[in-house]
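What follows is one structure encoded as structure tokens, with my remarks underneath.
Shown here: the complex without one of its protein chains, the others still in place.
Order of writing sets the chain letters: A, B, C and D. Residues in each chain are counted from 1.
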Amino acid sequence: MSSMLTTIVLLPLLGFVLNGVLATSFGGNRVGKPFVIAVGCGLPILSFLLVIQSLLDLRASGYAPIIENAYRWARIGGSDFGIAFYFDRLTAVMALIVTGVGSVIHIYSVGYMAHDKSFGRFFAYLNLFLFFMLLLVLGRSLLVLFVGWEGVGLASYLLIGFWFDDLANARAGKKAFITNRIGDAGFLLGMFLLYQGLGTLDMDRINAAFSTASNGSPVVMISASLVGILLFIGATGKSAQIPLHVWLPDAMAGPTPVSALIHAATMVTAGVYLVARLSGVYLAAPEASAVIATVGVATAFFAATVALVQTDIKKVLAYSTVSQLGFMFLALGVGAYGVAIFHLMTHAFFKACLFLGAGSVIHALGGEQDLRKMGGLARKIPITFITFAVATAAIAGIPPLAGFFSKDEILWYAFASSRGGSPLLWCVGAATALMTAFYMFRLLWLTFLGSSRMTVEVEHPVHESPLSMTGVLMLLAMLSALGGFIALPHFLEPQLPLPSVPEHLHHFETLLLVISVMLAAAGLGLAWFLYGGSSARVDRLQQQFAGAHRWLSGKYFIDELYEQVIGRPLVWVSDTLFLRLGDRFLLDGTLHGLAALGRSGGGVLGRLQNGNLQWYAWFAMVGIVGTLLWSWRHV
Amino acid sequence: MFNAGLPAFVLNLVLFLPLFGIGLLIVSPSDRHDFTRWLTLAVMTVQFVLTAWLYTHFDGSVIGLQFETRLPWIAAWGVSYQIGLDGYNVLLVMLTAFLGPLVVASAFSAITKDVKLFYVMIFGVQFAMMGTFLAQDLFLFYVFWETMLIPMFLLIGIWGGERRIYATIKFILYTAFGSILMLAALIYLVWSLQTTAGVTSFAIADLVKVRLPVEVQTWLLAAFALSFAIKVPMFPLHTWLPDAHVEAPTAGSVILAGVMLKMGTYGFMKLGFPLFPDATLRLTPLLMTLSVVSVVYGACLALVQDDIKKIIAYSSISHLGYVMLGLLSLDLIGIQGAVFQMVSHGLVAGGLFLMVGMIYERCHTRQLAAYGGLARLLPVYSVFFMILTLASVGLPTTSGFTGEFLVLLGAFKAAWPIYQGGHSLPLILAVVSVSGVVLGALYMLRFALGFLYGVAKAPHLPLSDLNGREKSILALIVVAVFAIGLFPDEPMRKTEGAAKAYQQLVTTSRIPGRAP
Amino acid sequence: MIETLLRNLDTLLLFLFGAGSLAGAVLMIVARQPMRVAMALITTMVCLGAIYGLLGVHFIAAFQVLIYVGAVMVFMVFVIMLLEVREASSPRFSQVLWPGLIGFAGLLGTAIISVWRALPLPVGDIGQQNYGIASFSATFLKDYWLHFELTSVLLLAAVVAALAVINVSRRVRHG
Amino acid sequence: MISHAVLTAMLPEHLLLLGIVLLILMEVTSRWQRASLWVALACVGGAAVVAASLSLSGYSATPFAGQFSVDPATLLAKAMVLALALPVLLMSRDDFADSGEFALLLLSSLYGACLMQSADSFLTLFLGLEIMSLPLYVLVLLAYRRPQSAEAALKYLVLGGVASAMLLMGASLLYGASGSLGLDSFAKALSATHPIAGDGLSRAAVVLVVLAFFLKAAIVPFHAWAPDAYEGASVPVTAYMATIVKAAVLLAVVRLFGVSVLASPMLELLAVLPLASIVWGNLAAMKQPSLRRMIAYSSIAHAGYLFYALLGAAAGRLQAVAFYVLAYALMNLLAFAALPSTADDVQRDWLDNLRGLFHRAPFAALMIAMAMLSLAGLPPFPGFIAKFLIFRNVIAAGHTTYAILGLVGSYLGIYFYLRVIQLMFMGPDAAVVPAGRTHGLAMAASLICLTAALLLAVFPGWVLAYF
Partner (left out) sequence: MDRTQFLLGLALALFSIGLLGVIVRRNVLVMLMCLELMLNGVNLSLVTFAQQTASTVGAVLVFLVFVVAAAEITLAIPIVLLLVRDKRTLDIDAYADLRG
């Protein structure tokens, strides 16, 4: 079937159009919930099945990439901008994650959003997101990828601000969009530079060009690092890396399934996908890779520290996501692209599970998100608890759960990769892993264990979520537990080869493995120690490190910094400098001045016309004298 | 008389239909407003249908005029009535014809004062705009160019808002100043043709052959550019625009933003740069800087406006800066991008002004702070609004993306080799202009945020959502926005030849004595 | 000798009358009473008439005295007498006196300097036959009868116009 | 002596004279005074037709050598002047309803205007100028709807007298320098190529003659009489002064200038003072409270454009001036003819009373608006084409700087023309609306002007071909 890939992409779009037109107040709510569910969930599942079919086709053809041309977007002179889809191993993995996790989250949403007034709108948006995400993943050229890239941003914007009656939600959506746009500016420049250098935007061709380029080809050599960094700027926006990470925690304002799908499992990993997809460029650009590794590990560490003290269940998970994305970039930065994708996948499983679990908690508590008002929920919502615990263990790196495998591989390559691995990277990564384990178990404890800190009104109606939600949780927990056994790096290796490891480092592998397990356990123990008993220990600790705590809970005041350094100056420049000084004073002022000059000139001339005949005659006399004098010129 | 038979005749018909419409209106009764409205709409629709028919018959790969009519007008001066379609104008003519019926329909309920005069003026401005685009004779072009001011002056001045007099006088004095110097340059140019080549002709096709020293070219281009830059408008000649937009009635704003601003960029493309290639080369750093400053400056100003019309007005300055950037890049991609940015801006800004007009009709205020949560109150309205907002932001799949992307790509592509040659200004400008992408999102989303989201409030409650007429208007625009965003290739084939011709003309030196 | 004297006398008289006419003109500026101004003007005119006579243009000299002094000035004097009573106390000079004097100096200076360089022109003959009344009349009616007729049109127009003004006066008087 | 040529060549003048005589008879006998308008119309119209058809048939004759001659261009100028007088006659009904005096004086004045066009010597020119001017002084006060009319007439008369004196002094100096009073000697003196141009006498002569015409055409600083005279006069007379008198003077100037080629310093004189007029007139017009006074200043500016036309090559001068005069005069006449009349003459054109005119008298408002736009020189109105023609000639003659300055000066004028439109269409209606309507004949006059103007705008090439 030659239009399979197109169909995969278009199915969610169809869902968006159907639900968007028929099931929203825009179209007058013409259909009921069953229709919305059937379309909203059915089409993504269909897409998922088609992806599987495509994967089978791919395997049948010996993993030769499937290229499917949809249509020509534009042709200008010699430049051809085509819309084409591309399906290879990497695409297959991503598409499976996107449609798979996407589908289950759709199903979860049926329960979660059951009582929302805008049920149809929600599913329309979700489908729209899937459409763009698939476009992003399946696109052959950077242009198509960019369309999806921007499109998922839009969907994210719409979904973060889904409950737009509260302006804060809408504001968070706007912030996400703007921050992404800043990254996109870099993306665009990178794309332009690539096009300028290579004359094509097809990513397979770009990779090929860079890998075959001889060292003497100056265009490629100059631009590779620059291209890499520019594109990475785009990735930092989408994947919430320093310095553009600020939007993701705020994005938790959206409904929880959205956080799970978009802001944990799929969209935020687009940056990772981009770098992995353009591995050809980055292989030729060690400087850019170093930047990526540094930014990645810094983000991982930094976000983990913030996550330590957050009290909002979703905020903890958000910073955790930022941190985990940092891990992925760390892997990318040291050339372990397959590993990054591996972690991307496992992260999709356990983070989706965590978010959905958190959603289940919030759902159960009627909207409460503050950890300090939870506790002891394990007995009341056991399925949620168990699945949440599994996912927590997975992210913390407890073997043999999924997170253990992927994170360990990342740390290993951070240490040993011949493409920029270093002990320093490993140290920071390991410290982050420790913190990850700690704050995740802290979260687990504060939410489910210990004694209840809930008010009676909140506590009384607490109940387990419906099957559509718990079923999904169980599925994801299972994947979180077992996902590590999928040998994804190996599967991807023909396409994304793993970096070589210097011989003399091989014997460290076991040692590091042990250390990382111990770190996970240490995190678990520390959390138990601090949160297992009374809160006195924590309070004492908090008082002891009051300054540090303030910094951490204030998220290092990055938002405030940006506001002071960028936001206010921008408004000041626009308002005071441009509008008041520029437009009103200088430009309009000059014009009004000229107009006034003209008018007053008219007034003066009018006064000269004073009605006295003799003055008139005198004017004439002066005119004659003046003209006669003038006529002597050139005599 | 009509060199190309039926299509040429139809083209003349397209041009003169509005005049015919004025005639019809004059003889029709003046107290039956509905009759007047529908009559106008019918004539405009016929004009659009005919234009669309011509569009389908237009062959974009041909360089030069199609469906040409050329009749001597003032033979002694070499002035002729010469109109025709070419790649430069075909999309803009189409845009003008497309927006015509929509503008008319949008005014059905908004205009209740001096209805007949209003539609006469709409016809007048439509006629002049069509003429400006179609004219292939510089004199004819100038006549149409200036004629356009008069109905616009009245449209703003009679049916405008509180400060309409100030706004309309400012508008006309601004634009007329540019035109005056253009007139001088135009006469000089034709005279130069006469003295150097012995040909007395105002035909643009003849005038692009004039060879002049670069200093003279520079002066002439400066005069032309002043006029066009005011119309575009480019920083620092833009301050008429916010006032004119804010005070104009909806229909006026739509015409202004939708078509009239493109006159400036069209003028640059059709006349300014091709007539004076060497001067263009010389002034490119200046003009390009100004375009990029316009992009940023307009966006920044849009960011701090409280009046919703002003936001869109300043956004126009920003968006048209892109057009200029694309034209100046002299790269085929950039040129095509510029053309599409023109069309896109016409649709999007026109649509947004229509939407502002619709809400203004209901609430009678344009203060952003007066609104909130319209997504709850007016779901249909909000969807259309969101789509147009995103198109304005330049989100992929909308027309805004097509234009912006191609312009930026073209500018960058052209700037990079220059950068490698040692001059970094174009590259810096191209990079800075990318910041417009961010700023654009910033001000439009700020607008949408305050407008659509938050607690529902509006000065007049309850509000009724869009009616069928309004829905149809917006639906047409949205369809066009997506069509151009998703399938720009087909229209691009129509402008292909012209883009190449433009590139060729501007990059070929025409200093006397040098080999061509 | 006598001829020289006569010629000199001719010149002397010319200067004398010239000075007289100039004095009359100056008097016109400084005299307070309109009647005296009129008298000064008449003086000037008569002196000019005398100069014309000295130049041999007797025909013009005669008309100068007949038309100007005999008709125009008599009319003028009549009107002055008619209106004079009310004009006793009004100041002589207008507010533009000093600017006017400066302008006058400039005008006279520039005018005379402008023409001075071109002078003297080659002197032509004073042909008595040209300016004799008979020959002049003949020339006038032969070569310039168009202008003669046109003056009649002009006078007709002037008369009609003057009558119109008088009609207006009459209308105003009757309300 | 009385040859065929005298009859034929002067036929337009004779017809006017016939009209004058008939009108005098009617006045004297006090009978058929009602018909005076029609007699005048018939005579002027007849004269115009005769002049036009003689011109079209290519007639030229010299009945009085060196004094009076006609050729197609002359006859066309006459035809134009006469034809433009027809709307003036038509619109006079309101102000001069039952008196033949207006028609009588107008015909006399027209006689002079026609005579000027044929003048070959300063004698004829001077007589023509005086025959045109003397009745005009009286026309200014003829309606006498307020005492200021007489003041206006006096100012006009005194400054007109100064102009005559200047013209005569100039002519006499020229006579001294060249020994001739023929107009060709002036053109020679003006022309750079002629050796006489260098000498001070003829140069002073040229200056004085030109300045005399500047005064008659109201060029700064000789313009001061115009606003007062225009304001004091009744509307038809203002229209007559602003259009036909100006046309006659300018056309005569073109004849006077002949084929001369301008050179410095006369070139600057003919550029700078008109330029000053353009700027001055346009600036001063901005604040004027009455239409007539505004038009006066506007006419000062337009006189500037007209003299600009003389900067161009000799061959194109007549065409430029004639076309401009035609466009300009038609539009002025259109505005004045459409102006609704009121009981109080002062109130009639008070701009404040034009507020909201569109709602009271849409036709009048549209006509006036069109006239204003054309006077402002905006396309597609004939004023634009006329202005274009002039500046085209100026630039083609190589005076680009002056052309640009002139154009910028013309820009200054846009505002006040638009202000009239603004008041009529955009402002709130006048507080006290003076009752008034446009007389049927005036309406006809404005329609005639409109048709002619449209013709001029749409087929300028066709019209230009005749000059």
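The rule is simple: a contact is a pair of C-beta atoms (placed from the backbone, for glycine too) under 8 Å apart; a residue touches a chain by one contact, two chains touch by 3 or more.
Nothing here was measured: the structure is a model prediction, and the numbers come from that model.
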item	value
Neighbouring shown chains of the undisplayed chain, as defined at the top	A, C, D
Hidden partner chain, touching residue among A:109, A:574 or A:609	A:609
Residues belonging to chain A that touch the chain removed from view	606, 609-614, 617-618, 621
Where the unshown chain meets chain C, residue by residue	11, 14-15, 18, 21-22, 25-26, 28-29, 34, 37-38, 41, 44-45, 48, 51-52, 55-57, 59-60, 63-64, 67-68, 71-72, 75-76, 79-80, 83, 86-87, 90-97, 100-101, 103-104, 107-108, 111-112, 115-116, 119-121, 123-127, 130-131, 136, 139-140, 143-144, 147, 151, 154-155, 158-159, 161-162, 165-166, 168-169, 172-173
Residues of chain D (touch criterion as defined above) contacting the omitted chain	121-123, 126-127, 130, 134, 137-138, 141, 147-148, 150-155, 157-158, 161-162, 164-165, 168-169, 171-173, 175-176, 179-181, 227-228, 231-232, 287-289, 293
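Convention: only the chains that are shown with their structure count from here on.
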item	value
Comparison of A-C and B-D (more C-beta pairs in contact)	B-D
Geometric centre distance via CA averages, chain C-chain B, whole Å	70
Gap in Å, rounded to a whole number, between the CA centres of chain D and chain C	31
Multi-partner residues of chain A (each touching 2 or more other chains)	615, 622, 624, 628, 631-632
For chain C, residues that touch 2 or more chains besides their own	111, 114
Residues of chain A that touch chain D when the two form their complex	598-599, 601-603, 605-606, 609, 611, 613, 615-617, 619-620, 622-624, 627-628, 630-635
Chain B-facing residues of chain A, complex	24-26, 71-77, 79, 143, 146-147, 150-151, 154, 157, 161, 164-167, 169-171, 174, 177-178, 181-182, 184-185, 188-189, 191-193, 195-196, 570-571, 573-575, 578-579, 582-583, 586-588, 591, 595
List of chain B residues in touch with chain A within their complex	170, 173, 236, 238-239, 242, 297, 300-301, 303-304, 332-333, 336, 372-373, 375-376, 379-380, 382-383, 390, 395-397, 401-402, 405-406, 408-409, 412-413, 416, 430-431, 434-435, 437-438, 441-442, 445-446, 448-449, 452-456, 486-489, 492, 496, 499-500
